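Note that one protein chain of the assembly has been removed; the remaining protein chains are unaltered in position.
Order of writing sets the chain letters: A and B. Residues in each chain are counted from 1.
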Amino acid sequence: MRKVKEFIIEKLILLCGLASILFVTLIFLFLLKEGIEVFKSVGFFKFLFGKSWYPISEPPQLGILPLILGSLLVTIGAAVISIPIGIGCAIYIAEIAPQKLKEILKAGIELLAAIPSVVLGFIGMVTLVPLVKSVFHLPTGLTALSGAIMLAFMAMPTIVSIAEDAFYSVPKTYKEGALALGATHWQTIWRVLLPAASSGILAAVMLGIGRVIGETMAVMMITGNAAVIPHSIFVPVRTLTATIAAEMGEAVVGSEHYFALFAIGIVLFVISFAINVTADLFLHKRQ
Amino acid sequence: MVKLETHDLNIWFGPAHVIKQVNVEIQANEILSVIGPSNSGKTTFLRTLNRLNDLSANYKISGKVELERKDIYAFDVELLRRKIGMVFALPLPLPLSIFENVAYGVRVTGIKNKKKLNEKVESALRQGYLWEEVKDRLDESAFKLSGGQQQRLCIARTLAVEPEIVLFDEPCSGLDPISTAKVEDAMVELKKKYTIVLVTNNVKQAARVGDRTAFFLSGELIEIDKTDRIFTAPRDKRTDGYVRGKFG
Partner (left out) sequence: MRNPYRTQKIAFFLLLLATLLIVVPVGLIVVIIIQKGLPAINWQFLSDIPRQGMRAGGIFPAIVGTLYLVTGAIIFALPIGLLTAIYLSEYSKDNTLTRLIRLAIVNLAGVPSVVYGLFGLALFVIFFKFGASILSGSLTLGIMILPVIITASREALESVPHSFREVSLSLGASKWQTIRHIVLPNAIPGILTGTILGLGRAAGETAPILFTVAAFYLPQLPDSIFDQVMALPYHLYVISTQVPNVNEKVRYGTAFVLLALVLCMNLIAVIIRSKFRKKKKW
């Protein structure tokens, strides 16, 4: 009797072990099921590189290049800001800060990670957007720049915590060896620790960027949502994620617009899949 | 009567061949001491007998181990481990109270009756020479006991399951001489009821408590004989070297 019960439980455990694979597959299949239509009707390349996104005009024009460029611009901007600051902060926490301060700083980073993105978006709207507008004398503060700053901020917890782990996983002997040879603490960090932790740092950067590309609410609230090809960082843009979030509510189920939004979902899924698999490889190489 | 025997036992962990062609017969109600330098395969041999090695991923076994002429792989593994109990090198109390540590093995057989559990726990603690010291604090965490007490608790815990054979894996390696003496006394007393296999790094301990002694070297069983003979007139000069080396 007990044997039967345990047999059932163990099978159930195995089944649940497989659940994650099932869910990832399901996500991909259902995106594909709803989105593949557009690749057929519009054409794969015309969809990805079409210059106009007018989903409700007659006939609809479904080219997502403006959205891809919008995402790219914001992401690059965020990366430029967040990578040096994030890695710098990770070095400071891992190597320089005294124990007490380290705890406080880590709590601060964790706090940032916990703040819901819609709250950050709201705060960005009431503080960052007017600031950008007045500093750069722009007609509106809802620009790619505001989005990039906000997203940089949101990528920090990921970059800092993973890069910090990378520094901790460098064997102590490396550091002691360098210090024993008379290098200063900074020389040791710059010439020994950074190179030794490089693959972990790379993973941190990639996952941080993954977070940025996938971020939706904050970016939708502060980038201005203009689905046109941006020519500078001081104009409103619309990202892939924001397009889905903003338009799915109005899209008629089964319409071409609806299918196109799912196709954008496929693009996002593929990007995040590629980023996560590569980052995972880097993290494993380290171990 | 032969209680436990191995026939052409070979064991590998991945590519490492750790037990080589070992044939042993263990008699009922004897204490068999197993000695040898570290990495000679003593502990692996012991853990084979109650199939604890099965937990290792790259474990491979050939040959046969029989409990009362029946292949140990023909037993239900839980039943086998109840018949062949084990005491580990370090005192390893479970994170439970003293009472629950001893009752654990009984409970998993499905016995829930409080009175019966009480009886079994008391009798096991008495056999482990611990009852008098803990009878008023059975509900305290087992981690509050001293190292020697913890090891005797582990012995009592093993006995509570009422095994036929008890395997001791260097049971005194972490203990002071006084605690060691208490554990050794317990073992000699237990011999009346149980068959005991004792793996030890302490040659003197083997001489003190073993009826027979087996000497392992690099996974091979070099010699097995009456303890007196192993220590006074071993047939193999490697045995002689090891026991003398330790003496001198």
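Going forward, a contact is a pair of C-beta atoms (placed from the backbone, for glycine too) under 8 Å apart; a residue touches a chain by one contact, two chains touch by 3 or more.
Predicted model, so just to flag it, every value in this text is computed and none were measured.
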item	value
Residue touching the undisplayed chain, where the options are A:Val118, A:Val135 or A:Leu181	A:Val118
Contact with the hidden chain (one of A:Met1, A:Leu18, A:Ala180 or A:Val252)	A:Leu18
Among B:Pro15, B:Pro95 or B:Pro177, the residue in touch with the chain that has been omitted	B:Pro95
Contact with the hidden chain (one of A:Ile56, A:Val80 or A:Ile96)	A:Ile96
Interface with the undisplayed chain - residues on chain B	50, 52, 55, 57, 78-79, 81-82, 85-86, 88, 90, 92, 94-95, 104-105, 107-109, 141, 143, 154, 157-158, 161
Touch list for chain A against the chain that is not drawn	2, 6, 9-10, 12-21, 23-24, 26-27, 30-31, 33-34, 84-86, 88-89, 91-93, 96-97, 105, 107-112, 114-123, 125, 127, 153, 156, 160, 184-187, 189-190, 207, 210, 213-217, 221, 241, 244-245, 248-249, 253, 261-262, 265, 268-269, 272-273, 275-277, 280
